[in-house]
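Remarks on the structure that follows.
Only a single protein chain was left out; the remaining protein chains are all shown in position.
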Amino acid sequence: MFEVGIIGVTGMVGQQYVKLLAEHPWFKPKVFIGGKSAGKLYEEAVEWVGEYEPPKELMRKQVEPAEPERQKADLFFSCLPSEVARELEAKYAAIHRVISDASAYRMEPDVPLIIPEVNPDHLELLREQRKRRGWKGFIVTGPNCTAAGLVMALKPLHDEFKLKKVIVATLQAVSGAGYPGVSSLLIIDNVIPYIKKEEEKVVVESLKMLGTLENGKVKPANIMIAAMCHRVPVLDGHLESVYIETERPIKPEDAKEVLRSFKGKPQELKLPTAPENPIVVREEDDRPQPRKDRNAGNGMSTVVGRIRKGIDDYSLRFTLISHNTIRGAAGNAILTAELMYKLGYWEV
Amino acid sequence: MFEVGIIGVTGMVGQQYVKLLAEHPWFKPKVFIGGKSAGKLYEEAVEWVGEYEPPKELMRKQVEPAEPERQKADLFFSCLPSEVARELEAKYAAIHRVISDASAYRMEPDVPLIIPEVNPDHLELLREQRKRRGWKGFIVTGPNCTAAGLVMALKPLHDEFKLKKVIVATLQAVSGAGYPGVSSLLIIDNVIPYIKKEEEKVVVESLKMLGTLENGKVKPANIMIAAMCHRVPVLDGHLESVYIETERPIKPEDAKEVLRSFKGKPQELKLPTAPENPIVVREEDDRPQPRKDRNAGNGMSTVVGRIRKGIDDYSLRFTLISHNTIRGAAGNAILTAELMYKLGYWEV
Amino acid sequence: MFEVGIIGVTGMVGQQYVKLLAEHPWFKPKVFIGGKSAGKLYEEAVEWVGEYEPPKELMRKQVEPAEPERQKADLFFSCLPSEVARELEAKYAAIHRVISDASAYRMEPDVPLIIPEVNPDHLELLREQRKRRGWKGFIVTGPNCTAAGLVMALKPLHDEFKLKKVIVATLQAVSGAGYPGVSSLLIIDNVIPYIKKEEEKVVVESLKMLGTLENGKVKPANIMIAAMCHRVPVLDGHLESVYIETERPIKPEDAKEVLRSFKGKPQELKLPTAPENPIVVREEDDRPQPRKDRNAGNGMSTVVGRIRKGIDDYSLRFTLISHNTIRGAAGNAILTAELMYKLGYWEV
Partner (left out) sequence: MFEVGIIGVTGMVGQQYVKLLAEHPWFKPKVFIGGKSAGKLYEEAVEWVGEYEPPKELMRKQVEPAEPERQKADLFFSCLPSEVARELEAKYAAIHRVISDASAYRMEPDVPLIIPEVNPDHLELLREQRKRRGWKGFIVTGPNCTAAGLVMALKPLHDEFKLKKVIVATLQAVSGAGYPGVSSLLIIDNVIPYIKKEEEKVVVESLKMLGTLENGKVKPANIMIAAMCHRVPVLDGHLESVYIETERPIKPEDAKEVLRSFKGKPQELKLPTAPENPIVVREEDDRPQPRKDRNAGNGMSTVVGRIRKGIDDYSLRFTLISHNTIRGAAGNAILTAELMYKLGYWEV
């Protein structure tokens, strides 16, 4: 068992870490780190949003202020707001191993942006990171919650059919905005067709993750991507409807087969939180749906359905669901930690 | 004042007709025609869904069975379910003027499919229709509720920049499915990424309306269109996010100007229910939204916002809202009736 | 035309004032007063929540800081948060006429707590207020949004049947919590059975308003009231289901008649915003409903339905809807201002 810290433990994603780590076979949540809530017991500090409450011993943990020098843990998970992440994560990384869901370091050239099934080879960037930063620890990041599901589905299609163009429209859950996040006054009987900086992040992060490692650097994939992001009155689970154009002809049946058979390192290594199928393909006309499919593979699988022709033989349409606070944040980071341990990346 | 009949008066769109005609300066609702509800008073037969109730004298009208020979009115509006529309509308058209929201005749080569601001010239198809069908009356149709808003926005863009490709993702209101329509068990905290036959209708109807009249026939527009339709927990108002590619370079500022200045025959003729602006352009980051924008122009305007670059100089993204039971059904049909009267099409 | 100021103009109730006063025949909104937003244009400062936007000239008004000495208006409406209302309203009242929706002064013995149809005679407390406080202006208050609808319905029943006990369960809209107010994460697919201090306010304010003026003081009504308050996923309109016990026998038909025929001073004086019927009685099994009934009488009527037997001949059950930001706040205050003007209370 390794001891881990959670930086930003009271937020939506912080809560998801607490829930997922409460029963993790390798990682034991030891240090809870908060901002304004430091000094309180976790149960006093947190507005627990989800249905299932964590065990009492976690609820009664004391929230500590951010003090990297004084705190000890084998690994720190960070889900800080971007504003504070930049400075604080660097302080932690100077001493500790850090895996972060924050956006601050995602696009740095020497920072791996990882979905374990998609681009585990990008972890090699850590050699460059150590050299350049002189940190004793490291920072590895996970993608934006929308990019996570999208790239999971695009990866096997790109490998097989070579993507040229991707037009994606998202219908995103309110939990993606954190707590209190979206006011009920804005979202009941409504849709908000705008999420700040989201469309930009989806594009650049997707291209980095689908990119190739060349000479110790990531060369972004050469795909044209346009995103149109919407907030909808759904609690959890980002739905994304995707239109793609490919270099090679793409038949819906072939695309299904490619998606269905996709496996990655986590499945190969049988990592504790790896879903059996990173992608679940559904055949029903009306699936995937957020409420019915967001928890597939304990929230770690991307569910793809409505796979159908685009406008010609070189295009395709499909819809996917990915759980935004699990695969899109805490769950992906935990799986990354498992993968890094198994592959020997804890010591670079 | 002309007297009009409403065929299918108890359904969602039927209710919208009653509401809109209650105060219409030219048309007076005289004949209420229903199926199973024939024989009852309207107030007994209808499950009135909207907020504002119609005047008592309309609520206490008797619903009559469909008997075209016995019924007299200057014009009949039909909003029948497709299954029964095919046969019944023909019977009415044999004797009466019929403007229909049903899908049965929309794609017939001799039936005009009309948005008054977009393709009033297609009314010329009526000459062919009369010749071929031998009806004393006629059938003119309005489009599917999703195509209505889409084509309104595409028309001026197509005229100016020549469209090559359109990828549209829709977030459609539950009222589009009629009453009782979508079960609350399916849509609370959820999205359904499927509406039967909707994607196909959007494509073929849009191409017909954007097509050109040549030798008494409509030649469909030569545009590649792909639609991805979703039902969301919103009461009224279809939101559509659109990605387009054009033959000529398209700058967001130019597109805005083209959309903003778009006017049609109804505005020129100052028809009673013509909105001042068929297209309203909004500049805020987060508009249009269904709840805030669906009633623009009394539900007759299409509100367009988030006009921004696509992936290059020949592509564009934008979001629109159109009220699905007003401009997408009853309101569009009433405006078509006004237009036809003014242009002399009541007598072909 | 009188010129009025709105203190707290950017909040939910402030927005309701702007909307209602935009077209008021007597009152012209002149001074917009805000806290943090002072110095900005109203359109920059406000997150406009409702559907219909106010006229441009109001949207472009400058928001001013609270400076009672420098500001001039015939009347100030205040909808300040309670924390700041206590001190700031006193400063305004020292110089100006103030009608307030804030809770700070409602229960002061020399401050009238007014629903114009219910207890206009309580305005006499102003004599005592002037004597005791030495203010050149005054403070008159309106009730908590839940008490407003409840007392409107109870008043005629109390007069006729003499109430002994009232058990009321409320289903309150999210707009009652202001903006941003209730997080969507808490209320989608959920109910929150708690609103801070609400149950206590409903009791004490109702008893004061139903009380009698004796020797220049209000003697609270002698009724046992218990409230159970819930927040539900509804935008506007508080629904309240009420069980009452009375001293005199009460038949549902008699109660209906008493409610239906209730009129007050505002109706008698034909005040501009007085609804024709302060209470609208509905006979349908399933009414009133928030969405269908909250706007009755432009949001100024209380709609009562499901009037039925309680447990015996001395008890009754019924359900009511009252618009929480109109009759429960801004609308009630505006009507109070109209009434006070007509009755000569602007000069005490």
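For clarity, chains are labelled A, B and C in written order, and residue numbers in each chain start from 1.
Going forward, a residue touches a chain if its C-beta (ideal position, glycine included) is under 8 Å from a C-beta of that chain, and two chains touch if they have at least 3 such contacts.
The structure displayed is predicted, hence computed values, not measured ones.
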item: Displayed chains contacting the withheld chain; value: A, B, C
item: Among C:Gly11, C:Pro68, C:Pro288 or C:Gly328, the residue in touch with the chain that has been omitted; value: C:Pro288
item: From C:Pro68, C:Pro233 or C:Gly331, residue that would touch the chain that is not displayed; value: C:Pro233
item: Selected from C:Pro29, C:Gly178, C:Gly310 or C:Gly331 as touching the chain missing from the view; value: C:Gly310
item: Chain not shown, touching residues in chain C; value: 165, 167, 169, 171, 189-194, 196, 224-226, 228, 230, 232-235, 239, 241, 243, 285-292, 305-306, 310-312, 315, 317, 319
item: Chain B residues touching the omitted chain (full complex); value: 12, 49, 174-175, 179-189, 233-235
item: Chain A residues that touch the omitted chain in the full complex; value: 51, 188-189, 291-292, 295
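We adopt the following convention: only the chains that are shown with their structure count from here on.
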item: Any chain that touches chain B and chain A; value: C
item: Interface sides of chain B and chain C: same vs different residues, half threshold; value: same
item: Approximate Å spacing (C-alpha centroids) for the pair chain B, chain C; value: 41
item: Between chain C and chain A, distance of the C-alpha-averaged centres to the nearest whole Å; value: 47
item: Contacts with 2+ other chains: residues of chain B; value: 189, 291-292
